[in-house]
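The following block contains the structure, expressed as structure tokens.
The other protein chains are all here in position, but one chain of the complex has been omitted.
Take a look at chain A:
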Amino acid sequence: MATQHGIKFALHIITNHFGNLVAKVCECLLRRGPLSLQHVIRYTELSKIQVKNSLLVLIQHNCVQAFYLDEPDAPKSTQYMVLFDNIIHRVRFSKFLVTVSQEFDKMCVDLTEALLQHGRLTLNQIHDRFNSIQKEGNSISLDAVQENLHKLVTSHYVERCPLSEPVLTQPDQDEVPARKRGAKSSKIIVEPETLEQRVIAAAVPVEAKRFSLITDDERNADAVKDKCDSCTEHVGEKRKYDALESDVDSGGTEEQAVLWRVNFDEFIRRLRHKACTENIRTRLDDGAAIVISAMLEASRKEEKKVKTAKSAPLSLDSIYEEVIKNEMGRNMTFDHVRASLFQLSSGPPFVIVEDDSYIIDFKCIMKLAQSDEVESVVLKRYGKDAYRIFRSLSEAGRLLETDKISDTVFVEKKETTNILYKMWQDNYIHMEKIVVGTTIFLLWKINKETLWKTVLDEMFHAALNLSIRMAYELEQQQEVLNLPADRREGPMKVKFERLKKVRMLLESSQMKLDDAIMLFHDF
């Protein structure tokens, strides 16, 4: 869901990272949806070579995915689709690196950083890059690079790049003969909803191949077979369409020509887990946080997608086993864990108990965290009484009459009406009028779906503004920044110190706001 300001923020990021030309092509795709090369050229009024190069940059950095729609009414040319989420991920690279650094050593972090910086790289390219920044005599062997790459691939932080141009055939077409593997067409495929989801699903290599370091010889045969029916892979087939094959993978053996990239999904999943744990910590206590974190770890393997609603069921024993793997958890007794599990299930059901097993309700945790965020905005914008009113409406989840609200929140009726009215004007709540005889009753409720969308849009707007302001502050203080440290004296020193504080505040706010954006958009 790319909101208006989401698009503006994405374009701001692309402009900062790749300049105006690429941003122009990106904007065209963001605003108009998937387009063919010809159409992008027409709409942007740029030259063919400009558009081509811009698309190549965007593909290289995983912000655009090409595909071919093999459907009767579809245009007979390669389409380019912009991947909004991947653009926004670009402001999270530092978070991804922290995540890797918590589990692996420096070389893995550097490797991840290289991939984040360059988008897609082959093993050889990674190796070259490593050695180009090493001091002389300190060269790193290809084996060492491969070993670290292996670690990252095994933990799913790095994956093989998706197909450069998957072909999408129409779903549900029993009559149409399957193009390559008729025998497998009976396999049931749950059809993803949006075109974007379909394209991504079609482009992603099958799980076994996606995270495999095995050479191409072994997989070539399987790969063709394993793809699902609605997305046919044209391995080795010469493109008839105007696909923009990235030329970064020219040369080298098959093995080294495999392109690798960072797997954003895995990072987002980790950050989602972290957010869950931290949320439980602030809401309940450290014990509950340790238990949740252990449960996340224990059920991790069963998780198929990022936005999993519920974890796999876990037994008390398996949870305890995981708890004591953690240093902090070792202080916990069996009873303590049991008590924490109870705590997690007795208030809002963060954990559901079912036949002696325990299931994490991600949705419940996320929903409450989202409500917290919105409520705190309401508190700051409209005050304490409004906060209470908002919470009572949120809790009710249905239409409530003014008097009823006023009674439950202990706010004077007139004041209640005023507050409700203000929030209604800002689109925070929904109002309905009912006329009974000569009396008009006002009924109110929170329309979560629209409100959450508004809030997310405002978050993107705020993120954009933070970034603009940061650039402005730095620009204003160019003079101070250019001064060598030993010449910063008097007023210049004061200015420099201020700028340092400004930067720190803006940067930490950006990170925090991005956490909130993920909460509403990615989790």
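The rule is simple: contacts are C-beta pairs under 8 Å (C-beta built on N, C-alpha and C of every residue); 3 or more make two chains touch, one makes a residue touch a chain; residues count from 1.
Basically, contacts and distances are computed from a predicted model.
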Omitted chain (choose from "DNA-directed RNA polymerase III subunit RPC6", "Molybdopterin synthase sulfur carrier subunit", "Adrenodoxin" or "Glyceronephosphate O-acyltransferase") - UniProt protein name: "DNA-directed RNA polymerase III subunit RPC6"
Residue touching the undisplayed chain, where the options are A:A294, A:L466 or A:V480: A:L466
From A:R391, A:H430 or A:K453, residue that would touch the chain that is not displayed: A:R391
Residue of A:S101, A:Q117, A:Q170 or A:T282 touching the missing chain in the full complex: A:T282
Option from A:E412, A:E432 or A:E489 whose C-beta touches the chain left out: A:E412
Hidden partner interface residues of chain A, rising order: 282-285, 339, 342, 346-347, 372-377, 379-381, 387-388, 391-392, 395, 407-414, 455, 458-459, 461-462, 464-466, 468-469, 472-473, 497-498, 501-502, 505-506, 509, 512-513, 515-516
